[in-house]
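Got a structure here, written out as structure tokens. Questions coming.
The block that comes next holds chain A.
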Amino acid sequence: MSLLLRGGRVIDPANSVDTVQDVLLADGKIERLGRNLAAPADAEVVDAKGKIVCPGFIDMHVHLREPGYEYKETVATGTRAAAAGGFTAVCCMANTNPVNDNGAVTDYILAKARVEGAVRVYPIGAVTRGLRGEELAELAELAESGCVAFSDDGRCVMNAGLYRRAMEYTLPFGAPLISHAEDTTLSRGASMNEGVVSTETGIPGQPAAAEDVMVARDILLAELTGAHVHIAHVSTVGAVRLVRDAKARGVRVTAEVTPHHLVLTEDAVRTWDSNTKMAPPLRTKRDVEALIEALADGTVDCIATDHAPHALSEKEGEFDRAAFGVVGLETAVAVLLDRLVRPGLLSLATLIARWSRDPARLLNLPAGTLAAGAPADVTILDPDAETTVDPSRFHSRSRNTPFGGWTLRGGPWMTVVGGKVVRPRASP
Partner candidate 1 sequence: MGWTRKDLLTMRELEAGEIVLLVDTAASLQEIATREIKKVPALRGKTVVNLFYEASTRTRTSFEIAGKWLSADVVNFSASGSSTSKGESFIDTAKNIGAMSPDVVVVRHSSAGAAELLARALPCSIVNAGDGAHEHPTQALLDLLTIREKKGHFEGLHVAIVGDIAHSRVARSNIHGMRKLGMTVTVAGPPTLIPPFVQELGAKVSYRLEDAIGDVDVIMMLRLQQERMTAGLIPSLREYAHYWGLTLDKLARHARPDVLIMHPGPVNRGIELAPEVADGPYSVILDQVSRGVAVRMGVLLLLAGRKGGDGG
Partner candidate 2 sequence: MSLAHRLAAKIAQIDGTTLPVGTLDITLYRDDLGMRGTPVIRGTDIPFSIKDKTVILVDDVLFTGRTIRAALDAIIDLGRPTAIQLACLIDRGHRELPIRPDYVGKNLPTSHRETVAVRLREHDGEDRVVIEEPEEA
């Protein structure tokens, strides 16, 4: 069974390709690219004229919530949301219940993914047992079971001594530590960014320094140990500056940013809508501008949604009592195409690189490229289709998005994983 994608604009930053051509997929792999390819007898032909054909997008920061929080999301519903959003692979965080701090939970997740996953699932293992920040988890077993990185995300490993040992211990595995950088003694009690809006609303806020302090610490520990540390959901101009300087010094630090931090500021919180509450919080215009610049120049390596599903009852009600986090898989691509690429703040090629070549490289994944022989994971975008975000139609089990009602031009059109269409082309 083969698939011929005809006449789309193929943009593959990993191979410096930007040409209108055909792509033939067969046996789960990219067989050939070229112009006017002949269609094999059994091939399904897809007219991709006017569409953008990219290597499959990877979202390296997703909470699938299974095992333990299936009422918010499952591997099945989360990966369906990913496919709908244009993603061919997701990395799922360890803050499940039980925590993914041992091989058995990793095996469980991978088994679920094999049977019910609509896209590829790469688990991220916990750094500490139970995410308690006290003892190391069995990191070697986690790596062997298939974890591609380690993170206590949701929590910060506050104990520098322990985090240093984690960095050293995982050096041979080739899997980075992903840091949720937040000094909880600076962020205690906070529900938003500390600034003008928090002063006006009386909602307790945390300063940008709460993040910067830990980013600095993690960079210095990475410098000490030679480990690869990846800063999750970077949100401040200070953190960007620290990462840029560290990279210039040769420290093995990488970073990711979420779509909502590229597009929203703390002003969104004035609506009292708890879909503007997440950690790290929405910051200021100055931070947003620094993040966009950093994404463009590669200081920030990739885009990751931090897709964090929560039930309605956990988000409605008092702002300071609401759960932190928003979903993102089904809106990410359209939001950034419309709000970054369209106004010329980020080039299309860079956007595609930050979602394919770059996350694949920093995680050592066999992905992020459309070279012949690579897995047939393809993301096809429609740059012109206009949609209005309707949370009631999400594939995700949860609806907590700050983008409800947004009208966006451009978005995912078709998603292919291993040669199989997991998101059928959008209807005209």
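How were these candidates chosen? In short, all candidates are chains of the complex that A comes from, given by their letters.
The working rule: contacts are C-beta pairs under 8 Å (C-beta built on N, C-alpha and C of every residue); 3 or more make two chains touch, one makes a residue touch a chain; residues count from 1.
These numbers were taken from a predicted model, which means no experiment stands behind them.
*Asks:* Chain A in this complex: which of 1 or 2 touches it?
*Replies:* Spelled out: of the options 1 or 2, chain A touches 1.
*Asks:* So in the complex, which bits of chain A are touching candidate 1?
*Replies:* 194-196, 198-204, 272, 313, 316-321
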